[in-house]
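The structure appears right after this line, and notes come after that.
In this view, the complex is presented without one of its protein chains, the others remaining in place.
Up next is subunit A:
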Amino acid sequence: MNIVVLVKQVPDSGSERKLDSSDNTVARASADNVINEMDEYAIEEALTVKESQGGEVTVLTVGPGSATDAIRKALSMGADKAVHVTDDAVHGSCAVQTSAVIAAALQQLEYDLVLCGAESTDGQVSVMPALLSERLGIPHLSGARKLTVEGTTVRVERQTDGGYWMLESSLPAIVSTWDTINEPRYPSFKGIMAAKKKPVETKSLADLGVDPASVGLATATSRVLDFAGRPPKGEGVKVADEGDGAEKLVGYLAAQKLV
């Protein structure tokens, strides 16, 4: 079983995140960069499948040189090897363009199962697995809260607000996972030491046969035109209970159309 996990390095959602004022793209250089939280669940799931079925877990990331930190984290959790696509021309690419790069990289790999997080905390576009499914011509099982592989069949419980769907497809397939699917392991010291020796292959757009002019901000299908900071939180409303506290609370909620 060859499993490829898509991993993205993103600015830490717990710290202040900024857009670069020169071109309105995510300011990655100044940010506190971490592995996209949702991706850790995909890695964990890949490792779990590998542990029961055997095989190999490859991490694939498209990102600047500093994205090696995210790769190291994935390798220290237990992934076997990594492919890092890095090329200055990719800067500012939209999801559609990035999907072409990832698809090209995937086509150079052998895979039965592609796993990824259901969204990244920076762009939150959440379309990458669908775009890849289209480009690669493989089924897309989205939003998994549970995954099982049996022979060449993958079964997934897709989490929805009202319950869950049971999906099934043949492999190869792409599955995106939610954070309800498992509890990602912490890297062990042994894993961290071993990660140092695992192969990381760096590829440029030329290596993938992707035309640099087809990606990047200049030809992106979408771009950020302008942005403004979120207004500061208001002080809130204090309800003093003079025997009618409950009524006042309900009144407030009703006025906000919350009840």
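By definition in this document, a contact is a pair of C-beta atoms (placed from the backbone, for glycine too) under 8 Å apart; a residue touches a chain by one contact, two chains touch by 3 or more; residues count from 1.
To be clear about the criterion, contacts and distances are computed from a predicted model.
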| item | value |
| --- | --- |
| Among "Acyl-CoA dehydrogenase", "2-oxoacid:acceptor oxidoreductase subunit alpha", "Cysteine desulfurase" or "(2Fe-2S)-binding protein", UniProt-listed name of the chain not shown | "Acyl-CoA dehydrogenase" |
| Contacting the left-out chain in the complete assembly, out of A:Arg17, A:Arg185 or A:Lys248 | A:Arg185 |
| Contact partner of the left-out chain, one of A:Lys8, A:Arg28 or A:Arg72 | A:Arg72 |
| Chain not shown: contacting residue from A:Met193, A:Ala206 or A:Leu253 | A:Met193 |
| Where the unshown chain meets subunit A, residue by residue | 72-73, 76, 185-190, 192-193, 195-196 |
